[in-house]
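Have a look at the structure below before the remarks.
Just one protein chain is left out here, and the rest sit where they should.
What follows is chain A.
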Amino acid sequence: MIDGVWLWVTLVLMSMTTVGTRGSFILLGEKGRLPPALQRTLRYAPAAALSALVVPDLLIDGGEVTLFNPKLLAGLVVIAVALRWRNPWLPFLLGMAVLLLMRKGLGW
């Protein structure tokens, strides 16, 4: 866990990535243009980054890769619910319910 002064340093640096990316062309004005090839490539960054964070958390339980674990099952429920219904609260409610049911109810 990062804490104390280093946490604040981290937060300030992170804020620079936000304002830096958001402001890139707005602050530059008419001086800059993004090459189309780079623009197309950059489109893949968010999906790749989100997945690189999510998939390990779903597949690794207790340090081991396993297809049978409560988080993966809860994750599949989240995907099904999010694809089926538009209610923004449901994936959180049902995903957490499945995870808690298996961890607390079944002691998995």
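To be clear about the criterion, a residue touches a chain if its C-beta (ideal position, glycine included) is under 8 Å from a C-beta of that chain, and two chains touch if they have at least 3 such contacts; residues count from 1.
Methods note: contacts and distances are computed from a predicted model.
> Could you tell me which of "RNA polymerase", "Putative circularly permuted ATP-grasp superfamily protein", "AzlC family protein" or "Transport permease protein" is the UniProt name of the chain missing from the displayed complex?
Per the UniProt record, the undisplayed chain of the complex is "AzlC family protein".
> Give me the chain A residues in contact with the hidden chain, please.
Residues 1-3, 6-15, 17-30, 32-34, 39-60, 65, 71, 74-75, 78-79, 82-83, 88-89, 91-92, 95-96, 99-100, 103 of chain A touch the chain that is not shown.
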